[in-house]
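The complex appears here minus one protein chain, its other protein chains still in place.
First chain written, first letter: the chains are A and B, and each begins at residue 1.
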Amino acid sequence: MTILEDRPSNPAAGDHDRPIGHGRMQRKEDPRFVRGKGHYVDDIVLPGMLHGAILRAPVAHARLVSIDTTEALAHPKVLAVITGTDLQALGLAWAPTLSMDVQAVLVTDKVRFQGQEVAFVVAEDRYAARDALELIQVEYDVLPPVVDARKAMDADAPVIRDDLEGRTDNHIFDWEAGNKAETDAVFASADVVVTQEIVYPRVHPAPMETCGAVADFDPIDGRLTLYETTQAPHAHRTLFAMVSGIPEHKIRVVSPDIGGGFGNKVGIYPGYILAVVGSIVTGKPVKWVEDRSENLMSTSFARDYIMQGEIAATRDGKILALRTNVLADHGAFNATAQPTKYPAGFFHIFTGSYDLQAAHCTVTGVYTNKAPGGVAYACSFRVTEAVYLVERMVDILARKLEMDPAELRLKNFIKPEQFPYPNKTGWEYDSGDYEPTMRLSMKMAGYDELRREQKEKRERGELMGIGISFFTETVGAGPRKDMDILGLGMADGAELRIHPTGKAVVRISVQSQGQGHETTFAQIVAEEIGIPPEDIDVVHGDTDQTPFGLGTYGSRSTPVSGAAVALVARKVREKARFIAAAMLETRPEDLEWEKGRWFVKGDPSIGKTMAEIAMGAHGTVALPEGIDGNLDAEVTYDPPNLTFPFGAYICVVDVDPGTGHVKVRRFIAVDDCGTRINPMIIEGQIHGGLTDGVGMALMEFIEFDAEGNCLGGSFMDYLIPTAMEVPDWETGFTVTPSPHHPIGAKGVGESATVGSPPAVVNAVVDALAPFGVVHMDMPCTPARVWEAMQGRTRPPV
Amino acid sequence: MQIPAPFDYVRASSVDNALALLDRHGAESRVVAGGHSLLPMMKLRLARPDWLIDINDLFELDYLLIDGQTLRIGAMTRHTTLLESDDVQRLFPIITDAERVIADPIVRNRGTIGGSLCQADPAEDLSTVCHVLEAVAVVRGPAGERMLSMADFHRGPYETAVAQNELLIEVRVPIRAGSSSAYEKVERRVGDWAVAAAGASVTLDSAGAISQVAVGLTAVGLEQNVTEVEAVLVGQTPTEELFTEAGRLASLACDPLADQRGPIDYKRHLADELTRRVLRAACRRAAASASEITI
Partner (left out) sequence: MHINMTINGTDVTREIEPRVLLVHFIRDDLRLTGTHWGCDTSNCGTCVVLMDGQPVKSCTVLAAMADGHSITTVEGLANGTTLDPVQQGFMEEHGLQCGFCTPGMMLTARALLDHNPHPEPLEIREAISGQICRCTGYATIVRSIQWAAEHPVGTAETAATTEEEAVHA
């Protein structure tokens, strides 16, 4: 099913409706952004609006002895200072997390991570709010922190979550997938077994816009309007209803333009709740926008997995089994976004793109005195960690077997005829044809020539590395029979209305943070009903305006909402057939569809365009029984399965042998995300993810010292690649549509973030092969690379 | 967003006016030029002056001029000006090398040489450069001007000889025939502060032997030049063996701290590696410019 062409065919559509909406098209949202007319949360100004600021804990673990707010309250511009005690009185001191845990909104008993929220000041302007923070006196009784996750379960480790009834240790959960006995048996009889500890250090999504909110509570009608940096406005509305007691129909969540999300804006942070409380207390709108340090130190981090990997194979390179035990650092509160049955997200896709006999994984989650989070940064619910593990292990195995890593992968891929492929941990891969994708990447890279060049350079003492990663993603969460978040099923709604003049509006539940929904979703509708995308408005980000759905993360917008939109458009198209039949005084089954119009079979000159049909629907034509006088429809789409995009990445690096500095010279990315709607937008999504991968592999790291102080709390130390660290990306694609998605699209938003880190690290390790290095952990900073060259490959945590 | 604590602001109209303002407002007043070191500290409220004296209008201090055998650099000369100057590139490529890796192009539009030297951050590049070039700092105060060698000017991390009521107004760099220089920095990412850096200046005599040399290091706990290399290199014809020895001496002379940028032995290794590289480059450039003159 792999097609190497620019315009994929549409497996779900007949020959009569070839794609007309899909294809490269400039984004409909761009004209406002290039004029500086985007409308972000911090751009919102409401009459009488006040400003909030959060006082945060300077230490990682401490008992709160006292807070004195007298002086702050005396500040002439301060209207309120809210503490944990105040929230306790309102029953709001603790809020549920997305992982069935609770998180302190403001500290009442104990500080559990540096940067935790201690008090909230509401003042007339943001300068005064900041000034007043310095006037709050807090006394702490500092406690020994738990910083090293490996020691979190030691008998003498301080208990972080003594707020939880009966809690005597820092254990959160144990979870496993796959068959242990079968896996152990395969390992016991394998020719070759390779083991390696692999650490995926803590990183942060760090969108350019930090998190913030404007809360506007109307005390007369009890209505809350909350403008928020959220990727999931509907889920937030439901959670706010649960937390605050404000009835859900009285809550409107608006997510305006969002300056990047990457998973950072999925969770509900104390700041949002505090803005609401501030508005209720003062009776005025309250804006809260965090600064960069607050963003990096307190909002959802990503990864922090310590993985013991093992891979078993035959001597001639047939991979037999994989197993791993993972220690997961979840920070002080278990706030990771997780589909209920899977506390480690989709980590059990760690079997990758290979046909294995057995696989087994265990994951143990622990509390530490660090910021909460875990599932963020374009991770597809921990597929990042899974792909990193398997792609590093395969490379380590290749080294052990003295095989070329490309050859080893090609030998072990799941074959196209094996799809739908049930893996050994319970997934069913929808479709795939891996070898052509791998071969295309090698052709684009000039793989054999690169290996020759590397050989010559090694002889001269130069360090060049070639790294491969072949990933299989699992996205589009997800089937409601299998997963939910806090009891909310992961289905998405869509509503489409065709106005009498033939212009359309489609309302979707997902929320763009830059992905171009206003364009892509218009193109999907255009494709199905033949109205130009320019005539279709996409409404999103306002719970009063859009149908319910769980939001944009996990690359789920196109696989879930994209399907909903395609189906609602088809529903409208089918309804249009009945109306057209009434208008033409014929039977619906005598009509045929072409590019935006129904016509009489055998006589294309007699027909009605969508615009004519829309006018007819709203007009005076006598409509058949059961057909309403409009051209509108709505659907809720519950995906039958996840989708499984894949790709082959090749990274070429040069390492300065004298300094350890790594330069990414080339990066070749061949992605297969099924049917491609707007290739320009897809390419953009991939470029961004590749940059994330270079960032994580080489520089991004939220580090802590022994006292639990966050050392990555500003952009001076949390380093993100600039234009100088990344190459001119070389992208290619294959097309293997999803068989169960209405238009065959699989989603692409996170593919490159998931797939690229192992390619970069594999390249660095490959470059360091002359030094006997078989593995080094991220980030591959100059110092860490140099240390690896000295035989010191220390884990980052 | 982080916001500075309140202060009063005044814009100086001349050097004399700035000095008078410093005198009037006393110990709690600070001078601001580019502001890229001071303002972030003020936002974190680690610095909270009562008075900020803005010297950005002191155009009289924004100049680069060759005065006989001296390059005179006004203290308000922006990094971008230094980076784009052909004279600087020709006479002191070490400055161009360093300016290329100081912060980023936009910060370089605001930052000044005077601000960098007075901030005296241990990871700051121009202090090393000025040490290596044996520059002289011209400092003016109520009692008139003082000329300070870099050794006297630069007292240590974040500390200079400039008194509260004084201003650095000029940096003078001696021009030597047959001389050239180089700077190289290792950073975790473009725009980051140095993990370590080294600078070297070399003068070759007509026979191609080293008649003068200076090596300096950045961010590795050595505030002065690596004086030990002079005895080894002066009078010798440049060779890899000599550079190796100089590198070894540099790694012994420095005193780095372990931090997020790397462990001590790595930084010592960089002192060695970068010393060899900058000496190599400086000698190559000096030899090339000598041959150009011959032609």
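One rule holds in what follows: contacts are C-beta pairs under 8 Å (C-beta built on N, C-alpha and C of every residue); 3 or more make two chains touch, one makes a residue touch a chain.
Remember, predicted model here, so these are calculated numbers, not experimental data.
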item	value
Among A:R223, A:K250 or A:R292, the residue in touch with the chain that has been omitted	A:R292
Residue in contact with the excluded chain [from A:K37, A:R63, A:R167 or A:K663]	A:K37
Selected from A:G259, A:G619 or A:G658 as touching the chain missing from the view	A:G259
Missing-partner contacts on subunit A, residue numbers	26-40, 42-43, 45, 126-127, 206-210, 257-260, 262, 291-293, 513-516, 534, 680-681, 683-684, 686-692, 714-716, 720, 722-724, 726, 728-729
Hidden partner chain, residues of subunit B it touches	1-9, 11, 32, 35-36, 39-40, 43, 52, 54, 56, 103-107, 109-110, 190-191
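Heads up, the rule we're going with is that only the chains that are shown with their structure count from here on.
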item	value
Distance from the mean Cα position of subunit B to that of subunit A, given in whole angstrom	44
Residues of subunit B defined as touching subunit A within the complex	1-3, 5-6, 45, 104, 186, 188-193, 195, 260-263, 266, 269-270, 273-274, 277
Residues of subunit A touching subunit B in the complex	126-127, 130-131, 134, 289, 291, 293, 658-661, 698-699, 703, 711, 716-717, 719, 721-722, 724-725, 781-783, 786-787
